[in-house]
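The following block contains the structure, expressed as structure tokens.
Only a single protein chain was left out; the remaining protein chains are all shown in position.
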Amino acid sequence: MILIDILKKDRGGQIFLAVLLVTTVTVACLNLAVPESSVWHVSTYTVTLLGKYLTYALLAVAVDLVWGYLGILSLGHSAFFALGGYAMGMYLMRQIGDRGVYGNANLPDFMVFLNWHELPWFWYGFDMFWFAALMVVLVPGILAFIFGWLAFRSQVTGVYLSIITQALTYALMLAFFRNEMGFGGNNGLTDFKDILGFDLQADSTRIGLFVASAIALALGYLACRYIVNSRLGRVAVAIRDAEDRTRFIGYRVDHVKLWIFTFSAVLAGVAGALYVPQVGIINPGEFSPLNSIELVVWVAVGGRATLYGAVLGAIAVNYGKTYFTAALPDLWLFALGALFILVTVLLPRGIVGLLRRREATQ
Amino acid sequence: MTTFLRRTGMQIPWLKLLARHHVIWCLVVSALLPLNSYAADDPAANNRLEPALKLLKTGSFKEKLHAIELLAASGDPLALNYLKPLLQARLYYRKDNGDIVIAEREGSQYQLTAPVDGTALGRVKKRSIKKITINNAMRRLLREKIAGLSLTNPDPKIREAAVNEMITSRANGLARTLKGLVDQEEDASVKALMQTGIALGVLDTGTDEEKIAAISQLSHSLNPAVRNRLEQLSADAGTSKIGKAARKALVTIEGRVAFYNHIETLFFGLSLGSVLVLAAIGLAITFGVMGVINMAHGELIMLGAYTTYLIQQMMPAYIGWSLLVAVPAAFLVSGAVGIVIERGIIRFLYGRPLETLLATFGVSLILQQIVRTVISPQNVPVLNPSWMSGSLQVNSVLSLTYNRLYIIVFSLAVFIALFLVLKKTRLGLGVRAVSQNRAMARAMGVRSGRVDAMTFGLGSGIAGVAGVALSQLTNVGPNLGQSYIIDSFMVVVFGGVGSLLGTLVAGLSLGVANKILEPSVGAVLAKILVLVFIILFIQKRPRGLFPQKGRAVEN
Partner (left out) sequence: MRQLEHVRETFSRGEVWSFMQPRPSSLELDVTHGTILYLEDVSVSFDGFKAINNLNLYIDAGELRCIIGPNGAGKTTMMDIITGKTRPDSGSVYFGQLINLLKLSEAEISQAGIGRKFQKPTVFEHHTVFENLELAMDGDKRVWPTLFAKLTGEQIDQIEEALEIIGLSEHLGKSAGSLSHGQKQWLEIGMLLMQNPHLLLIDEPVAGMTHQEMDRTAELLTSLAGKHSVVVVEHDMDFVRSIARKVTVLHQGSVLAEGSMDEVQNDQRVVEVYLGE
């Protein structure tokens, strides 16, 4: 009932969710039920790749919510993504137990390597899934809340906000590169074995993670769509278009921004948490400036302020990346750079805008 | 030499004359020839040494000691050419003709050189030479005599090194030796060092009153040997008057050392700050004046650094001049690229600053990748001209390296030049007009498109110039720009967008803050703390240190 209500006027969303449902079911069946020798078999590698794209898509939806509807170009979302990923990575590290290279049941390998004798306090509790899951939500959420509370209250907007979110991400990257921080430094967290007792290398676990990503994406999409359709969503767009005016008709602009920004950061964190078990590693490179800006381009390519455009953009660009880096590795950065320029100069409404225009002319 | 004479009671005025004579000789000759070689052309000198050299070849240590005394007494700087290798046990004589040579083992054979002028004399088997052996008594005497000879060397640097050597080795008769020389010493810094040495010597030999006077004199010295000696003294002498005086002097000295360390930190900070200012100042124009977020700014800096590299490749014989050529060349290269970016992309994005951020980031990726494919994905070597190396020694605890000094001067010069361009030229007037009110400026006949292109070119050109400076400090590679872009934005935002002075103050103060934090928390954490500080600062004062005020800014 609520579902129908949310998607009533959202034809793009209806199509997207239908495609997502069909793809997820088909891929799962083709992987599990069809024998490997068959042409119709979908390899586990492909499933994991698709699962990774879905987490990126969720991240892109989160970015679109704040950029497309609220006008905040956040370059901090890769940080929220990575923090969610680290929280999950810490859980997975603790699950390794004594199966590490050093066979130390109490300490992850890298700590043994650094001659540490005790688990740092901030690792406590990460051997329990519920605690890690809570941290996946809380750590990015609280960081976004504190940062947003400071920034929006003093009316830091536009490019200034972009620059300081970028600085935040950069500071976190430098911090996570330090061995002393206790997050594995340069190498990050890796060599995971299992999650909730399921072997991470098993096909069924891969499928499970893939389906979980699809569900998270669908729920994230619906939540964002609900916000966007609500009066709060209209206030957000009002803030994007005329912030002062919104303030003068009595809305606490800082509060609206703060809550939406925090929610978006939480979504990014969840995306990161689903990303890590599928790719099997999390390292400080996820905080890099390139990442934080690249994911904005996914949204730009798909089309801002549409939500499903973000999904489309994330998958299209990442498919391109997978293809290029395998086939023509030297050309990928040229292609990405050109994409940045072309989209902003020639295609400000993205692919969705292009499709809509075509529809309108027919 | 003089010590020896004094000790043996001989007074020979011509020795002094000879010393003077050497000074003159040195002035004339050293400009043309290496120091040692002139003596080889002077047969008289070799003749004077000849009897002593003969004695060296005898087996008896007693006679060898005498030989050393004789060599030292000759007062000839050439004697050092024998004494030093002798101390290092590299002095041999040939069995066939008795010539004294320096021999160096090379594989199974020995490479011979002449002590007098260092000419190579070919390689021989071990059998055909014999080492001149030395014992501890000889070693002691050798050290003393070498120092003594060096003390009268015409070159003040050698004299200074000799005094330092004597002080650190706590040579016997230190005070006495130096007292005999200090009055004739002409070089002020050597003289001061000698006085320090004398005072140190008195600490070993003098009466209590003399010692206390010496300590109070030493409390003005920053020489590390003085500090060591005083520390030892304050430990040994305990609560006696001398111990107290030593501790008091130490406190004074440590205060001064701390002061100079602060100065050094400030200097490091200012030089880092100057780098930041250089990197950010072009951005202050494109961001502050035009409102364009140029994420490719770092890559324009990189292009400047690569221009320096290419210029050095083109004129390898004139590295000293290469930077002077590179500055205008880098300005033109980066400026031209900047103009292309502006006309090709940014022109379509005015009023949409977030989009310029994305588009120029795309440009930065492309520029990086071009450098990777065309030149090399690895770092390239950029040479430092000789005038950039070395340092300005202010005193024994404070030395300022020339490359840092030049960076500070250079960035100030660039700042002033830019300031003048904006204040005094027609382009500057146009820039300020367009930045304040585009429509009005256009109505007044300012060609805003042209002004935009020129402004962006100017900002980019300065990035190129910054690249030349950075090429002298860091590795030049495709990622050079990335590491500066965030810092540069931080400087501009911290200083206040649109304020050149703000950029200067912000850059310098962030540099100093970084260097003050560094010793206690490490470089990376210092950088993180500074970033966090700026993030918090922007929350408090969103318009930076030097905000622009008024109604026009609001919209």
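Letters A and B name the chains as they come in the text, with residue numbers starting at 1 for each one.
We take it that a contact is a pair of C-beta atoms (placed from the backbone, for glycine too) under 8 Å apart; a residue touches a chain by one contact, two chains touch by 3 or more.
Everything numeric here is computed off the predicted structure, so don't read it as measured data.
Where the complex has a chain not shown, which of A:Lys8, A:Arg99 or A:His255 is the residue touching it?
Among A:Lys8, A:Arg99 or A:His255, only A:His255 touches the chain that is not shown.
Which one touches the absent chain: A:Glu180, A:Asp199 or A:Asp241?
With A:Glu180, A:Asp199 or A:Asp241 as choices, the missing chain is touched by A:Asp241.
Residues on chain A that touch the omitted chain in the whole complex?
Its contact residues with the unshown chain are 227, 230-232, 234-235, 237-238, 241-242, 244-253, 255-256, 259.
Going forward, only the chains that are shown with their structure count from here on.
Express in whole angstrom the distance between the two chain centres, defined as the mean CA positions of chain A and chain B.
The answer is 49 Å.
Can you tell me which positions in chain A touch chain B when the two form their complex?
73, 147, 150-151, 153-156, 158-160, 162-164, 166-168, 170-171, 174-175, 177-178, 289-290, 293, 296-297, 300, 330, 333-334, 336-341, 343-345, 348
Which of the residues in chain B come into contact with chain A in the complex?
Those in contact with chain A are residues 293, 295, 345, 348-349, 353-359, 361-366, 368-369, 372-373, 482, 485-486, 489-490, 493, 524-525, 527-528, 531-532, 534-536, 538-540, 542.
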